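Of the protein chains in this complex, one is absent; all others appear in place.
Letters A, B and C mark the chains as written, and numbering starts fresh at 1 in each.
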Amino acid sequence: MEVLIKYGTEEQKSEWLEPLLDGKIRSCFGMTEIAVASSDATNIESSITSCGDDYVLNGRKWWTSMSLHPNCELCIFMGKTDFSASRHLQQSMVLVPMKSPGLKIHRALTCYGNYDAPGGHAEVHFNDVRVPKENLLVGEGMGFAIAQVVAKIFFEIMKNKGRLGPGRIHHCMRLIGNCERSIELMKDRLRSRVAFGKKLSEQGVWKERVGLSRVETDQARLMTLLAAHKMDTVGAKVAAKEIAMIKIIAPNVAKTVVDRAIQAHGAAGMSSDFPLATFMTWARSLRLADGPDEVHVNSLAKLEMKN
Amino acid sequence: MEVLIKYGTEEQKSEWLEPLLDGKIRSCFGMTEIAVASSDATNIESSITSCGDDYVLNGRKWWTSMSLHPNCELCIFMGKTDFSASRHLQQSMVLVPMKSPGLKIHRALTCYGNYDAPGGHAEVHFNDVRVPKENLLVGEGMGFAIAQVVAKIFFEIMKNKGRLGPGRIHHCMRLIGNCERSIELMKDRLRSRVAFGKKLSEQGVWKERVGLSRVETDQARLMTLLAAHKMDTVGAKVAAKEIAMIKIIAPNVAKTVVDRAIQAHGAAGMSSDFPLATFMTWARSLRLADGPDEVHVNSLAKLEMKN
Amino acid sequence: MEVLIKYGTEEQKSEWLEPLLDGKIRSCFGMTEIAVASSDATNIESSITSCGDDYVLNGRKWWTSMSLHPNCELCIFMGKTDFSASRHLQQSMVLVPMKSPGLKIHRALTCYGNYDAPGGHAEVHFNDVRVPKENLLVGEGMGFAIAQVVAKIFFEIMKNKGRLGPGRIHHCMRLIGNCERSIELMKDRLRSRVAFGKKLSEQGVWKERVGLSRVETDQARLMTLLAAHKMDTVGAKVAAKEIAMIKIIAPNVAKTVVDRAIQAHGAAGMSSDFPLATFMTWARSLRLADGPDEVHVNSLAKLEMKN
Partner (left out) sequence: MEVLIKYGTEEQKSEWLEPLLDGKIRSCFGMTEIAVASSDATNIESSITSCGDDYVLNGRKWWTSMSLHPNCELCIFMGKTDFSASRHLQQSMVLVPMKSPGLKIHRALTCYGNYDAPGGHAEVHFNDVRVPKENLLVGEGMGFAIAQVVAKIFFEIMKNKGRLGPGRIHHCMRLIGNCERSIELMKDRLRSRVAFGKKLSEQGVWKERVGLSRVETDQARLMTLLAAHKMDTVGAKVAAKEIAMIKIIAPNVAKTVVDRAIQAHGAAGMSSDFPLATFMTWARSLRLADGPDEVHVNSLAKLEMKN
């Protein structure tokens, strides 16, 4: 949506942006590809070939969020118009109606065996999908630049609108909520179970785990509050270090705390009777989604080395 | 099956053991309960009430393996005949046809959202299930003792038959196989992916993870081989320490190694395109199945403190 | 000193408190003993035997801080006057001049091979040390109670005087300072060294370690600031949870961060050319001093389980 607001022509806006803003349709973003390490956007291999008045698109995208939603009618497709241009000028973006011939939802993807609701993630194939050249955004070779600028705009909008902050902080807050819920469940369980003549809650190993879970969760919370506070007061750019830190901390702390709660529950902890298995899947996926740990640790180290 | 061989009357054997040995029917064991810490068998709360010539059974069992198999016709039910007897004489075992009125498969259980094949695990409810008193095994109050003896017989059989050893070692071997496969997949992935201008396989952080995965997997393998060797040559009892050790080591090493492989694969690692998510679920569940880590660490510490 | 202010008789005060307040003499506290787990004060085994108008003291104390200072003239000795009284009424405290016959500084103690400055820690032997009964504080059997009350007073004084807070928070602040200094030294080192054709600061493994060190240090700092803030505003009692948390966090984080810095420095990191080996010793000793980790994790778990 942000892409269209900033870069759409009048025609593009009236066709797609208005129904999007009205909530009548949904859109998805075809970025991540199966065959390459997509955290580096220059790796993309899908092709956008010029053919008369049309572009012909080919490629296989996956983890395309919202693509399974029944109202999803638009895909913004990222591909290469010129494989021989300099590294950051090969990519372009085009608007693709979801009902275009050749565009096929190949399959829904699972994460640890589960499907996501409601929009889901899918693998989407583009086989000789043909769109008119008017569907190009800005110009050929502008794809990488648009992605970069939009990421920045996204931050600005979030900040100016007085919202709590971008998705990253939301994610971390949810993870901390998961930790708190896991600690509650763990305590209930430990208080109610007896093994070998003694309540689990009075056994040293479990006391240690409850104590450490509290320590780790509270530390993660403090850092998240600091990051949110800095984002609200001095902006996302200055808060870059704190944001990188919570993106690293929160999923890893959640994994540890939730895992202890699962162990306290025995087999029940892995079943769907408790939310713990879902929390675990969620925490694990956030070590990859929104940039893998490695990317954020790297950014953080760069900022730190500059000091 | 071992229970019937050792403790069944002639009538019980001809009715159940023969078709079991012929592979015509299957059986399940109703032991683990929802409401208590079942790694301590004295905690069991299901009841076996005497009523004329019958016993009336009540209780909720779960994680009952094989109970979902279409040929499963017999359940060995563990419950208490006398709640006021001394701690190890309260339990009894009775044979229950799966088609008895009041016995209901309540639901299949998931583990991280997945169902197991083929026999599955279910929650099984017993509401006033009535069986003739002839179905009792050995005698009232013998349930705990039978369980203990059978566990020992099981070890003996395994050893005398020249098999590799009991299930525990099999589990560990499978986990080490999972580690090896994960390392293979991780290496393939790292060799084929480039991020920020450099193959992942040449990046220091990934070299460290490959190296450590090799170290941890090989150590787990050596210990498993030692445990198997001792079981074959000096018996399960003398090998108790090594068996406890691999039961602790293997699932934890597998969790670590598989997790690194998942991280190397990005989102694909969590999808069903690779076996890694399944390996992870399997490794995690083996920190609980067959006795949780805590029980084995405890046994090991006791053996160690004796030296 | 606090003990004398609160519990000293007029005679005791004029003899010892005045020169102490004038800075003319120093005192030490003979509490910790060699043969027992002294984190539980009821374990103490030194004896205070009544003998006419005198008490006769016997016992071996160690880690007695300040006892090596040349001006140290007074020892407050904790021992048992009645081994058969109820657990918390066996202990008494008496004032002992350091020059009493039978009191001997047995030896200075090292910590990882180093002596502390300036007052040091010593092992002090008491062999039939005789002091007049007037030297008893408060009354027989009051030793445990005095220790408890003094600990509370100490907190009160600190708070009312507007000081930053008790020793525990000071310790944590120093440890965080050590972390910061270690990170600085590590960064300098990594920037200045080349191995295998590449600056260490550009190698992935070291970037990861710098990043994680920043994450862990900042988290420890935030929790310490919160604990200090709560102590200043709502008092040490309400802040008990946060104080327990930083007592656990800070020494362990410092150990980890300093250890990475040592590794970055090679053999130099362990030498006395850098402060890192000293930082490490200091961090390690604070996992024991002022209550070992285990005691604080336990308190924290109790507070958490109450919620």
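The rule we apply is simple: a contact is a pair of C-beta atoms (placed from the backbone, for glycine too) under 8 Å apart; a residue touches a chain by one contact, two chains touch by 3 or more.
None of the values given here were measured: they were computed from a predicted structure.
Among C:21, C:51, C:85 or C:195, only C:195 touches the chain left out of the display.
When the omitted chain is restored, the residue from B:40, B:82, B:218 or B:232 that touches it is B:218. Of the listed positions B:138, B:194, B:210 or B:240, the one in contact with the omitted chain in the full complex is B:210. The missing chain lies against chain A, touching residues 203-206, 208.
Contact residues of chain C toward the unshown chain are 32, 34, 36-40, 43, 62-63, 109-114, 193-196, 200, 205, 259, 262-263, 266-272, 277-278, 280-281, 284-285, 287-289, 292-294. Where chain B meets the omitted chain, the residues involved are 183, 187, 190-191, 201, 204, 207-208, 210-212, 214-215, 218-220, 222-223, 226, 241, 245, 248-249, 294, 297-298, 300-302, 304-305, 307.
Assume only the chains that are shown with their structure count from here on.
In a homomeric contact, the two copies may use the same or different surfaces; for chain B and chain C, over half of the interface residue numbers are shared, pointing to the same surface. Centres computed as Cα averages put chain A at a distance of 36 Å from chain B.
Centre-to-centre spacing of chain B and chain C amounts to 48 Å, using the average Cα coordinate of each chain.
Annotation for chain A: no residues touch two or more other chains.
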